[in-house]
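Before I ask anything, let me first share the structure, which is written out below as structure tokens.
For this view, one protein chain was removed and the others were kept in their places.
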């Protein structure tokens, strides 16, 4: 009986968060080890299903660099990067699309359906959802690497308003129908802005912003936009966290009230971040 | 962190129940000490708010015999009962309506609003919701004691489909506009049938059906309709539990799939009964 | 036959008024002897039902000071007033709510239903309809006397747009869920403004503004806002009419095109005021 | 004041009728002197506007034999009848359509608009509303005289549900697009059946069924279907009343609950028949 | 097979035009020989039906001067014109309305229905669609010749949004319910503006603007608004083309993006103009 009461108590403590996010859109950038560890993926899928059932409209955006690279190698093609960007010739583009849309997206859709919600996978080419153009680069021709020109929210709104969890692959379509490979963090941010989401949550393999990158105990739970901008310049963040933080700062500046950087490696990190005050990562807010 | 994960785990374990009851109507007969103990009432209100937020349509029906008797005495009128039924002359009817609609209903509405949902109180006279007639009795004239003739679900459906928690006082209206005092258990059952509810939950001061009334450890968690009917005749139940059990048997026979008898004296009993397999009371099912 | 034709003629003469008010909201402050005289109440109820059937959305607001005082005395508590305001301690509040919501509101709801429309009673606590705060007073602590902070029209609109006549008790709810006793004229005016009503009609025991308070024949049928403001200062009105006129002036200033002060003691006064040019009271208009 | 109260009283006495017909469709066959006397037409138009404003959906069907004959003669063509049916060659059809649709229909539409409602005129050719076929006759070839094959209620429903009063000319369209001249009583009856109307009211120049055709005082106010059938055979009715009565009997047999035969020559006869128990004509009911 | 492929090819070449006009309103002024030649009328009706089926909302406006004059003469009344305007006394008005609404409108409605769409005919008097006033003229009293005061698009929108092709006679209604005879080109233009149409197409007996009026080969396919204004003053256009061009210039200036002057004497001219780049008349555009 006591255990039952503790469970009821936990549910009741979630009520204020449920009220707060009910009817709101939350965009989740899905990346890192949750994409390759089936157990973690199943837990993220449960979190998404629960969000859906308590009235949130979750929209998921994913990339899948390592999986694309692996398939390229299996097909006898060596991945090539310039300053972190994958050089994307036609064959690479074709492999990337095949892996992202045909494998990773379908796996997550299936996991969410198994968790009891109804998910539908889309790429930016479906209904010309994500119109893109070639990304100009000072370091050379990156091929079909693109950047977002516009997001058409009609199809996403139609599906979320009818209860579907939408899962989107970070592929864009050019004016001539050609495909573009786009950074998934960027796509997630642009979709959050286009959907007027209340939150963008970036699931990756690193916890949020740390005072001491070597010590997870030094996690910073919350940063205002101003503090986040300062953290970029005063040396608080370094390395791969810099572009991650820049990316979410841009999204918050564009009107999304909250952005979160959390580690997908923690079971149910998504739920913990959204349904407790303390959270498990770093929240940037206006 | 570990505590956070346990909390997330509890939420995830609630998911199957949330899925099961989402979009369904559950009628709660609200009675006993939860009506007089503000702390218990606040917890019931939280449970109702949570139900609403996870997609359930909770409809509450209440009576309030002790409060009516108390007000009668304060106004210098001695309550009189024949075989458990309150003899209801015009003045008694007027006091009963005043206390049920003006005091008890509003208190619960207020508690639910405070818990974060939006509640609206109705009596069976509003929109002629509960049409009643005089209850004939072999033991004498009971005055304005009534029984339900029909329930008009239109107003309830309108409100629940727009997210309101509806709280109904067990007052009925006769063909000529006269008021009737009706047993709240009966009203709750008739409303559950009229709304095609998936469940009727009867909150009172006794736990469910016990093998040994003196020992709460002998609680029977579940009875089929047939087992419940047998329990009435083989001596398993006795005393005040007999009419309670008869009442819910009638509701299940009329098509409501599940009826529950639980003790409102247990904090969050409602949530525990609905969101765990084990539950805290007795479930009667077809 | 001739009589039939006269009847038809009366209906046809009502057509321009019916066209004018069809689809509009009219707020009626229900007070005075119509609340205690069952025959007058039945006639007001018929008027409201007719309004509803010819396409008007009538919303009724009522207080009930004398009835509250009477119940207080029956319960052994002497009513106390400071400058016309009822000093409202917790027990007084509780009695006021009980009488207004449980007795007066239900009586009017029942009368309207009997007249053939469908009425639903609400208090300002239902769905947190009327959010209030404590009224500060220079003459001392009035207890739970409140003033309106905001009106949430969603529930009212939902019900009126589905054909229900809404009857509202002048009780408000504070930020912490506490109850407030609010002047019913004020509540009626604030609701008329919030609902963007075309008219506020104040039914009381006095006819409208009279040149000579002793002579009902000196009734002023119509006042512009400016004329009404002048009447306050040039001695045309005096005594209890001053706050009544101030109250409706405020409502017209806030955007309600017409306000009427009429005597509910005249049978079908409401219909006469709304369906004839001459009317039976005083109309204040912009 | 007394006069005002009498007016209010008349309105209140109309309430039960208003409630009874609100939301119902009533088909009015418009014929006789109301079509040629502008003052009577204006009064019928007011009656229709009032019906519309109190929630009834009035649908009007008209013919116009005398006006067609007059225009034929002006155009040098002598009308010819066989057993009461107009022999309709192509030119006659063309003149009939021109007069019915272009003159009579538009006059009534205009009168209704002037009375304050919004009317739209249709012929059976609009949207292929009334599909007809050639009427076979044992007395010779009647040319383009037709009978109703089917009524497509979609356009009528669309317009009435958006508040328009629909006025229909008794012209039908054949499978090949050809026009047919159809008896307006028949069309009105078929439309009443197709629209599942609650009433068909036939306005003509004769009062209802009389015991003594020479004495209007012998009017029979109400006939059951059975009594009406008997009246046809026992000599109660004779002459032109026979086909009129046969026609409405057929309509009541087909499921329309009430049919009325009234004299349009009486001002506001429509309103008197619908809003008083006594009425001014004969009602046939199941 | 080769022929089939050519047919398929034609359909595919129409696709860009279908996409361009889908969901748009196009107003067609229907005049000239298409009104009197049944074969041409049938082809216009087919064009309109096709437009409807590929998602365009076609709204047709027609006049019918010659037919009115002919009927006047048959009824012994000589038509009289002042500077091209028909002097319209009450009898003329009555004849004009009869011919336009009862004959011409119904013929076109019937032809469109035969072509497989569903058409409904309206005049400006239906639902007070076209409110007009007397046209003042410096050349004398023209009687009931009117000009458009306002267009109420509600009824047109209701019908087009439910798939009906609307056909409108150029009759207007005055404030007092009186009829007005209005120039159909003007009505078509005002309706195009009121409906926010994408195009106005004027079907008449002349091809579009010609450099050499005697040589159809000198047709000007397209004029900007500026070029059209110049053409009026530099002598490019002359005679009856001047008011036609002025009329469409006014419409384009009022916000309709495209206006077309085409010859209805060419079979399927409407389709050729709308579904090919070259077209068959003159297009004026902003």
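A, B, C, D and E are the chain letters, set down in written order, and residue numbers restart from 1 in every chain.
Throughout what follows, a contact is a pair of C-beta atoms (placed from the backbone, for glycine too) under 8 Å apart; a residue touches a chain by one contact, two chains touch by 3 or more.
Treat the numbers as computed from the prediction; the structure is a model and nothing was measured.
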Problem set entry | Which displayed chains the hidden chain touches across the whole complex | A, E
For this session: Give the residue, chosen from A:164, A:258 or A:275, that touches the chain omitted from the document.
Result: A:164
For this session: Could you tell which one of A:22, A:133 or A:155 touches the chain left off the display?
Result: A:155
For this session: For the chain that's not shown, point to the residue among E:40, E:98, E:115 or E:142 touching it.
Result: E:115
Seminar exercise, completed: Where E:40, E:111, E:184 or E:271 are the choices, the one touching the absent chain is E:271
Problem set entry | Residues of subunit E (touch criterion as defined above) contacting the omitted chain | 1, 4-16, 18-19, 22, 43, 46-47, 49-50, 53-55, 115-116, 266-268, 271-272, 275-276, 278, 280
Seminar exercise, completed: Even though one chain is not shown, subunit A touches it at residues 74-75, 94, 97-103, 105-106, 109-111, 113-114, 118-123, 125-128, 155, 158-159, 162, 164, 173, 176-177, 179
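By definition in this document, only the chains that are shown with their structure count from here on.
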Problem set entry | Partner chains shared by subunit D and subunit E (touch criterion as defined above) | none
Exercise. Among the remaining chains, which ones contact both subunit B and subunit E?
Worked result: none
Exercise. Where in C-D, B-C or A-B does the D-E interface recur, with over half of the contact pairs identical by residue number?
Worked result: B-C
Exercise. So if I superpose subunit A on subunit B by CA, what angle comes out, to the nearest 5°?
Worked result: 180
Exercise. From the C-alpha centre of subunit A to that of subunit C, how far is it in Å?
Worked result: 55
Exercise. Just how far, in Å, is the C-alpha centre of subunit C from the one of subunit B?
Worked result: 35
Problem set entry | Computed distance of Cα centres, subunit D from subunit C, in Å | 45
Problem set entry | Residue list for subunit D, restricted to those that touch at least two other chains | none
For this session: Sort the chain contact graph into one of these: line, ring, star, complete or other.
Result: line
For this session: Using the contact rule from the top, write out all pairs of chains that touch.
Result: A-B, B-C, C-D, D-E
